[in-house]
Each structure stands twice: as structure tokens, then as C-alpha cells.
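Note that one protein chain of the assembly has been removed; the remaining protein chains are unaltered in position.
Chain lettering (A, B and C) follows the sequence in which the chains are written, and residue indices restart at 1 in each chain.
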């Protein structure tokens, strides 16, 4: 289990490979990569991600431990960036490994749902027309109900 | 959209990166990597994957086109090997990209379910105690019902 | 008509060949199966149980009732186990 909350860019390539070579019981590896998007109508200049140092790590470690236990994962990885990010940059990488595919899929999905709504990160978008804090979505809160 | 049915090994590292740099509208990339597992009790020597050249490509292309349409994917990739594979080797890589995470997750999940039960591949496992064809699982057939 | 018949996985092993040309007047897959069973013990054994037998007609999945008139390639195989 590995967590990194970092300002500097990470390189998703190599992360799967690392996971890949860990354990002969691993049959399934799922990764999720979240990136900074830009809209054609209102192009994004950059995004600022603020977080709560200390609490961020604690919350994510708890979410990861819960996922490992619930889906009997062989391993899991979370990398989440903060600071200034431009369109096309990677924000978050989640990877899960398990014996069979269902577990790895569900656990990655679960980790993303909780990272979205329970880890203390806040995104601000800066465009030519101004800056605004990203609002939380009802849909993200509803997504959490799937895991009850 | 890219499909490769191949005997030679592939290298999952680099595949995410490739996907990653395609399109500024991409917000989510999900990958699934399936690997040859070995059981501690009855260690696998190797696996033989047979397929139906021609039909395999046709079926997978159809499944991919269906996924792209249904989830409005930005891109998708399938690599599936056949031939002799030893424990730890990669069998299949699926990658999907979309604006938001739900679509990429569901499409990857869908692609794997259909690859498991609708693409003409057959696996034979060879262990010290003999060889046997992998039997299809009821659970894989049930999984398909999720997408109706 | 002449069709190319293909066998995969344990069906291929039981029958002993990966494919063969068959002269047939069968209209449905089931008719072709009946003809194949008459070719000998190996065929009879391979096609004893057809509840989980899969068939593809010209590389499209079908079933035992599918019409094979004009088909060029019929493949028989057990349920697929890819991924």
C-alpha cells in the first residue's frame, strides 16, 4: 500500500509495471488516472488545488485500508497532486490489484468516489473570464451511497 | 480506437502515457490489466491460449464500437495475447478514456465482461499434475446481464 | 454444398483435427451436427452434450437452430474463456 500527496508531477507510466511484478497471485490490475480538462468554450488556464496537509494523508490512508479489507486487495496505490496544474496534467492516480477482476474494478471505483468527496482537496479553476472554486456535485454525494 | 490480438508480449507501461496525451477533453482514463496467475497449491507451469483468427478481431471490434457509442468514449484500446504464457505475464490490457470518471469505469468493466465471454479465446492450464481447459464460469455469464 | 468446419479447444482435441471440409445438405446447425455424429465415434463423443456447445456461422455467433444455407465456415467450440 502506497500513498503520495505531492506537488510535483508524477509519471503514470511505470506505475502499472511496478504493480505488475509484485505478486504471482495477482490476476487483475485496475488503474484510474484523472487529468485536468479544458473546455473548448471557456478554456482553462490552470487549476489550483488546495489541501489540508496532515488530514489529507490520514483520510486517504483510512479509505485505502477500508478498500484493501473490503475487497481483499493484494495491493493499492494512490497519488494525488496539489498546487498549480495546467490542462492535460495528471491530478490523481489510483491503482488496485487483486486475484480476480471484479474486486480490482470495484475497489478503484470506490477509492475514486471517496477521494472526490471525503479527502480534503479543493479545486479552483482559472480561466480568461475569471476564477472560481469548483462546486461539489450532488452526483458525487449520491455515488457514495452505492458503497453502503 | 486500437485493437491488437497478438502472440508476442506487450508492455503496459507507455500505454497510459499514450492515452494520456491524446486529447485535452480527457478527464478520466481507466485501464485493466489481466495477468496469468499461479496458485500456491497447484503451481501453474504455463497457459495456452487458443483463439479463432479473424472472428476474434471482428467480435472485439464490435464490442469496442458498442462501448465507445454507449459511453461516448474519447478513445479505447484492447490488446489481447494468445499462445503460450507463463505466470506473471500479461494477457490482456483494456484502456478507456472519457470526460468524466463514471463512463471510463463502466466502459472498461463492460469491455472485460464481454472479452471474457464473447471473444473466441480458450485457455488451457498446464500444471505438474496435468493439463486442463479452463471452464467458463456461471458468474461471467451473469455479469453480462448487468449491461442489458 | 461444401463447408469448412472448424473445431476449437477440447472439441478440436477430441475430434483430432482443427478443421475439415464437409460435403453437406444440412439446412440448420442441428442437421449438420447429426451428420457429423455419423462420421464416427470421436465425433459422437465430442457432440454428446450440446447444452453448452457454441457455434459460429461465418464468424458470427449463432445457435443450434441457425440456418446455415450458403455458409462457408461453421465453427464449433465450448464456451469462451478469454480476458
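Just so it is clear, a residue touches a chain if its C-beta (ideal position, glycine included) is under 8 Å from a C-beta of that chain, and two chains touch if they have at least 3 such contacts.
This structure is a prediction, so every number in the text was calculated from the model and none was measured.
Across the complete structure, the visible chains that the omitted chain touches are A. Considering the whole complex, the residue from A:11, A:122 or A:147 that touches the absent chain is A:122. Against the chain not shown here, subunit A presents residues 34, 49-52, 54-55, 58-59, 80, 91-92, 112, 115-124, 133-136, 141.
Note that in this section only the chains that are shown with their structure count from here on.
Hopping across touching chains, the smallest step count from subunit B to subunit C is 1.
Distance between chain centres (mean CA atoms), subunit A to subunit B: 23 Å.
Residues of subunit A in contact with at least two other chains: 101.
Multi-chain contact residues of subunit C (touching two or more other chains) are listed as 83.
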